[in-house]
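Note that one protein chain of the assembly has been removed; the remaining protein chains are unaltered in position.
Chain IDs A, B and C follow the sequence of writing; residue 1 opens each chain.
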Amino acid sequence: MKYITTINDREYSVEILDERRVVVDGVCYAVDFESVSGQPVFSLLVDGKSYEAYIYDSDDALEVLLRGALYSAAVVDEREHRLRSAFGSGPTQSGEYYLKAPMPGLVIDVPVTDGQEIAEGDVLLILESMKMQNELKAPRAGVVSRIKVAVGESVERRQTLLSVV
Amino acid sequence: MKYITTINDREYSVEILDERRVVVDGVCYAVDFESVSGQPVFSLLVDGKSYEAYIYDSDDALEVLLRGALYSAAVVDEREHRLRSAFGSGPTQSGEYYLKAPMPGLVIDVPVTDGQEIAEGDVLLILESMKMQNELKAPRAGVVSRIKVAVGESVERRQTLLSVV
Amino acid sequence: MFNKVLIANRGEIAVRILRACRELGIETVAVYSEADRHALHVRLANEAYLLGPAPSRESYLRGEKIIEIATQSGAGAIHPGYGFLAERADFAQAVLDAGLAFIGPKPSAIAAMGDKGIARATVSAAGVPVVPGTEGEGALSDADLLKLAPEIGFPLLVKATAGGGGKGMREVQNLQEMPVLLQSARREAESAFGDGNVYLEKLVEGARHIEIQILADEHGNVVHLGERECSLQRRHQKLFEEAPSLFIGDDEELRQRMGQVAVRAAQAVNYVNAGTIEFLVDRDRNFYFLEMNTRLQVEHPITEAVTGVDIVKEQIRIARGRTLSFTQADVQMNGWALECRVNAEDPYSNFMPSTGKISHLLLPTGPGVRVDTGVFPGSEISPYYDSLISKLIVFGQTRAEAILRMRRALEEYKIVGVRTNIPFHQKLMDSHRFMAGQFDTQFVEQHFDMETSGRAGEPIPEIAAIFATLVAHQDTERSTHVIQRNERDTSNWKWVGRWERLHR
Partner (left out) sequence: MFNKVLIANRGEIAVRILRACRELGIETVAVYSEADRHALHVRLANEAYLLGPAPSRESYLRGEKIIEIATQSGAGAIHPGYGFLAERADFAQAVLDAGLAFIGPKPSAIAAMGDKGIARATVSAAGVPVVPGTEGEGALSDADLLKLAPEIGFPLLVKATAGGGGKGMREVQNLQEMPVLLQSARREAESAFGDGNVYLEKLVEGARHIEIQILADEHGNVVHLGERECSLQRRHQKLFEEAPSLFIGDDEELRQRMGQVAVRAAQAVNYVNAGTIEFLVDRDRNFYFLEMNTRLQVEHPITEAVTGVDIVKEQIRIARGRTLSFTQADVQMNGWALECRVNAEDPYSNFMPSTGKISHLLLPTGPGVRVDTGVFPGSEISPYYDSLISKLIVFGQTRAEAILRMRRALEEYKIVGVRTNIPFHQKLMDSHRFMAGQFDTQFVEQHFDMETSGRAGEPIPEIAAIFATLVAHQDTERSTHVIQRNERDTSNWKWVGRWERLHR
């Protein structure tokens, strides 16, 4: 099985020959890959070198935390990669942005109103969690819409708080 | 629900009134009982006193390891206890004794033969595990029968090795 | 003299205090909120009593209830830890009024040092230098503050009068942005301390935050245990501390002078028990009193490591009326200690707090490593309390040995279930500026970037690519299998469907 794996705009061609051999950009490596204690922690031996990483699923990529550095890796198989190259990548940059709570907490302030125009970096909402007040900022300019929470309200992780259109 | 719990020949009458109250020998205690991390480790608050114990199932009893001491507790509900008192306890002392491997290991020596008469404490078998040679001894006098393993053989935990009749 | 202590706290510090009590043969009473029934401090204490629901106001801040529990359980003393009720003079007074010992300073000393304005005025009068600011002015309105600001000069800091731990603190660059920042500082202070008062203080640029640990008994003896370097902060929250300070280094004269000034500041309020005097030290080695923390500090273990003094045990001995068992001449700093605060927060998402259940935990152990923590496999990190889940402390004969040891300990430390700032500390330990000791309180915000990499040979994106691809490959294979299994599982339902159709 052949994959194209992208990290920081660099594409790696990774072919999995069998359980013990992987070809990266034409170079074959002996690998021994094991999950540790059934956790998202993995031990990997590559030609005898020992590595250990946490691997988390994020939206479109896998996050690999390796020796104190985080790598965001997008893995697609060869066929899909060809399709995407031919027709362009799927998701577009426009569309609605949903501000979601990054953690459970208490809404301390919503310094914007429905319909207000905002610039990138403006504070949309202040959420208190673990005794810290966290400012949630706009990732891009737009217009605030559909504010779904009020000051004093408790919110769950990933709950949608408002949108920017 | 009412139980009779026996530890070291002392019987305790333990009635579980509800999730928060237990009556032991007529005295009512406030309890708060929780399993820790889904493990056989339990936290118990009894009138505010905090205790923690490992609890293991053994053959006929529960083993409670509490503050470095092991208590073997036989718990029966009241009805069963009445039945047993009326008709005598079930298992008799006679009958066949099965020597089982207490751990996986390698059979180093079987210094007895089928049909041999043995005394209590005689060595029946030597099992090597974790670089130690462990002598398995007869819990009572009798006659060796049905030796099922040979020197050099690997055995699993709880595998029957031989019998004493 | 008491033989049972109630610990009015939770988390790692409650466990730390419990351990000290146990090792002194003293019985312990824990208190807990509904969120903490399974917490380590409940499990390790001799007794444990419920305070109320999870929010602090309904549990760990309920002073009256805590005193009632202490009295009923026969505890003779209360240790407040840090945070919560630790620096509330009214609580300390109520403890004394109930006939219990308070393991900490007298209420009058807490009150004097708790109002930062009064504290600055008091120590200033005792001849201790303070950073220029609006000290000793009481509660000032926004209008007053805006008028005073230009006299102090920009940049300056807005700080909470009742504050600590960076809460209710804002950096102000000019008069224009000041009103908004005043408002947010007051809001945060109100929420954190129930007191929205703030004061102004000159921002000393390029400054170091260095503090002196002191111990004082009831018999008039006050000693200092040397300094801690606490400049590595983010949003005025300490992240990393070390003892001694490389900046002070071999300047034993400066060390002793700061120590003596700290002792004088403590004496100015008749201080008893453990406390810490925080100083700002500028580039020219001038030092200024910042504030006094009238309690045990998070970072006390590094002082324990280099002096051999068990500060919590000393606190208890002092509260029992004992005389300090050593004098200033006996205190020696040996070796080097570092502490990383391990917080449940994601350094790759602007240090956002992270909550969840710890599903797997591998602690670093071995020579020279100490971990203080209240969590374990299976414990929940809730949004109700602060994000500190563990302190990783290492000791070495030299700073270099300690840094190398910290690197290996951080790499060994595995926490699964919440994101932590361990990668931040790993990057810090690899930073050349950190290694050379070239940092001040602005370092993390101005010179530090999670994206850049320090150590030679790293990053290793190719290895990361192999990891990611193998995981994606496994997931693909597994999901294929699951679909097949589901097909088998639903086959019975197909039969049922046929049977139902037949008999419709």
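Just a few scattered comments:
Here is the rule we go by: a residue touches a chain if its C-beta (ideal position, glycine included) is under 8 Å from a C-beta of that chain, and two chains touch if they have at least 3 such contacts.
Just so it is clear, the structure is predicted and the values come from calculations on it, not from any experiment.
Among C:361, C:389 or C:428, only C:361 touches the chain left out of the display. For subunit C, the residues touching the absent chain in the complete assembly are 15-16, 19-20, 22-25, 44, 301, 304, 308, 310, 360-363, 365-367, 369-373, 376-378, 397, 401, 404-405, 407-408, 411-412, 492-493, 495-496, 498-499, 502.
Counting over the whole complex, subunit A has residues 32, 34, 36-39, 43, 45, 48-50, 52 touching the chain that is not drawn. Residues 1, 3, 5, 7-8, 10, 12, 14, 16, 22, 24, 29, 31, 33, 37, 39-42, 44, 46, 51, 53-55, 62, 64-71, 73, 75, 77, 102-105, 108-109, 128-134, 157 of subunit B touch the missing chain (whole complex, contact as defined above).
The rule is short, and it goes like this: only the chains that are shown with their structure count from here on.
Inter-chain contacts peak for the pair A-C. We define each chain's centre as the mean of its Cα atoms; on that basis subunit A and subunit C are separated by 30 Å. For this pair, subunit A with subunit B, the centres built from the Cα atoms lie 51 Å apart.
Residues of subunit A in contact with two or more other chains: none.
Across the assembly, subunit C contributes no residue in contact with two or more other chains.
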